[in-house]
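Structure first, commentary second.
A single protein chain has been omitted; all remaining protein chains appear in their positions.
Chain nomenclature is as follows: A and B, assigned in order of appearance, with residue numbering initiated at 1 for each chain independently.
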Amino acid sequence: MKVKSFIILQVICLSFLWSCYSTPNSEFAVTDKLKIKALLSDVKTDPSIKYAKRFSLAENEKCRVAYLFGNANNMDTTVTFIFLKDTSLKINSIQNIFVFRSSCKKIASLSSVYTSMLCELGELSHIAAIDNIDYYNNVAIINTHKNDTLALAELSKNPELDVEKTISLNPDIVFNFGMGNPGKGPNEKILLAKIPMVLIVDHLEETPLARAEWIKFIAAFFGKGSTANFIFKAVEKNYTELKNIALQAKTKPSVFTEIKYGDIWYVPGGKSFMATFFKDANADYIWKEDANTGSLHLGFEQVYSKAKNADFWLNLSLLKTKKELYAMEKRYAEFKAYRSESLYNNNKIANEKGYSIYWETGIMFPDKILSDLILIFHPELSSQIKNDMYYYKKLD
Amino acid sequence: MVNTTGIKIINGTFGYKKGDHLIPILKQINLEINAGDFVGVVGLNGNGKSTLLRSICGLLPILGGEVLIEGENISSIQNNELAKKVSIVLTEKISGFNLTAYDAVAAGQLPYTNLFNQLQKSNLEIVNEAIEISGLREHQQKLLSELSDGLFQKTMIAKSIAQQTPIMLLDEPSAFLDFASKHRLFTLLKDLTVQKQKCVVVSSHDLEMVTKYCTKLVLVKEPSVQIISVKDARSNPVFEELTAGYL
Partner (left out) sequence: MLLIILFLAGCFFSLLFAGSQTAELSGNSFIFWEIRVPKTVTAILAGSTLSVAGLILQIIFRNPLAGPYVLGISSGASLLVALTVLSGTTIGLFNNYFLGKSLIILSSVIGSILVTLLILFLSKKVTSNVILLLIGLMLSQICGALEGALEYFANPNDLKNFVMWGMGSLSNTTNADLLIYLPIAIVFIGSIIFFIKPLNAFLLGQNYALNLGINYSKNRFYLILISSVLTGITTAFCGPVAFVGIAVPLLSRIIFNTSQQKIHLFSCALIGSCILLFSDVICHTFSRSATLPVNMVTTFIGAPLVIYLLFKNKQW
């Protein structure tokens, strides 16, 4: 009997809490919601976004807007970022809608991909924090960090984001990788501290150009749309030209990628970002028939049976020499690509920890990756490509 | 007015229940045990001595018939009230959880304490008296796991005394005791029946002890029982069978 009354008490407690939650600061939120609705009623979508599907930009006389579609928690969520031109407007941020009065002057960039985009946009001096210096080749960043470690804080020395450090830094904006759930763990706390955080989901895009186009999204936070357009236009032009050059090739060499970690060989799916590169470089990706946009988890046997006669083997983790590869697994020598020494890795320029510049700027400059790939797969076309390889290097 | 009927069994059928399946061991038995009786339950192993004792104190379900405790049907008595009427000493050994002999004896007062099992002064006096009577004073602070079999048996009997029940059931209490201890134990139980008018039921293999101290005998032979006076034991064929003529 006593227990029953306690269960009832518990139910009452919970229903009380429930009533607290269902009306959170409703009045303010409602007026802000209405104001925002009115503000955004006549925005015009920027038609120049051609490739990216996970963000869009828009504008009217009073403001610029960036929309971001989807996060790790819910693919249907839209997060809105409003940049007011008319700073006299009194509108506050509400859930999933961030309102900025001025351009961001203190940036925390939690991935080297966004950091290099920011540098390219000329925002280096405003970057106050990065994820972890170990991942960087960017000379400007490394020098800034070397000269004054306090000027450039590292927020992800742990696998998990250092929430306290981030909050005491109090940046205007945090660019974070969109794998994390905004409603859980460190992200939840940072949003709770009213620090605007963008969970960028460029990894959900399926083509290299779509990912490169995200520079326009980042530029929106600093009103540097024209710079971004200029950068992207050049990339787009180069990429298209290179794609056409690749089509002239007479051969279509076959290719596979990655090495196994433990027992599992993670290979890019047939509709992934990497597979599109191979298609555009006029190469025959072993798993091109596959329908996955993410990666496939395979065993050695499955990879061996399909890839043993492939012509090329790319993206071999952090490895630099054939010897290292052989030392990891003797059976790697059974691949045709190993015997014909057609092993290429993307670490031509890498820091002492082994992290390649490919991971920093490759997303932004897919044209450079494509030109490298054409040089690898179709050496006969090298006369039409003016430059050397940017990222790739043959394994010694 | 003290009710002199301790235990009354009418057409009782006792045994085990496995799911919906009934396994009766004793069938249609009738017994009457009064206050002040010192009853020995004897019989061959597996013939239902334990079943009988466990059924009387509610550890086993009644499969048929009625068991009356001081005139009241056992199934209509509240758990806590039953605990104040019938206590049992089992053969199982318990230990662990910092339990000392004193703790185990004090547990006998549990049905008389409040919600938080707080022992008042009156409760403590009863516990101390039970320890005194059973001669456990020097051993009361020992852990149960440190006690010899004999001392452990005594501890559980002291717990039963501390439970202050008019009916005490003991399952094979003399099994691990040496000669002197056995006599001391039976003397103690005899005193309880005489002085406090308790009704004590002891199951035992020790026919010598039982015939020496008890007033009545319950002869258990599956599936029935009979109650006789100790004086009539030697002329009883079932008892003869048990002794095989050696006693």
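One rule holds for everything that comes next: contacts are C-beta pairs under 8 Å (C-beta built on N, C-alpha and C of every residue); 3 or more make two chains touch, one makes a residue touch a chain.
All figures in this text were calculated on a predicted structure; none of them were measured in a lab.
Novice: Among B:N11, B:S75, B:Q120 or B:S145, choose the residue that contacts the chain missing from this document, as touch is defined above.
Specialist: The one listed residue touching the chain not shown is B:S145.
Novice: Tell me, which residues in chain A touch the chain that this view leaves out?
Specialist: Counting over the whole complex, chain A touches the hidden chain at residues 2-3, 6, 9-10, 13-14, 17-18, 20-22, 72-77, 154, 157-158, 160, 162-165, 167-168, 179-181, 183-185, 188-189, 192-193, 204, 294-295, 297.
Novice: Determine and list the chain B residues touching the chain excluded from the picture.
Specialist: 54, 57-59, 78-84, 86-88, 90, 92, 94-100, 103-104, 107-108, 110-111, 113, 115-117, 145, 163
Simple rule for what comes next: only the chains that are shown with their structure count from here on.
Novice: Whole-Å distance, chain A centre to chain B centre, using C-alpha means?
Specialist: Here the centre of chain B sits 78 Å away from the centre of chain A.
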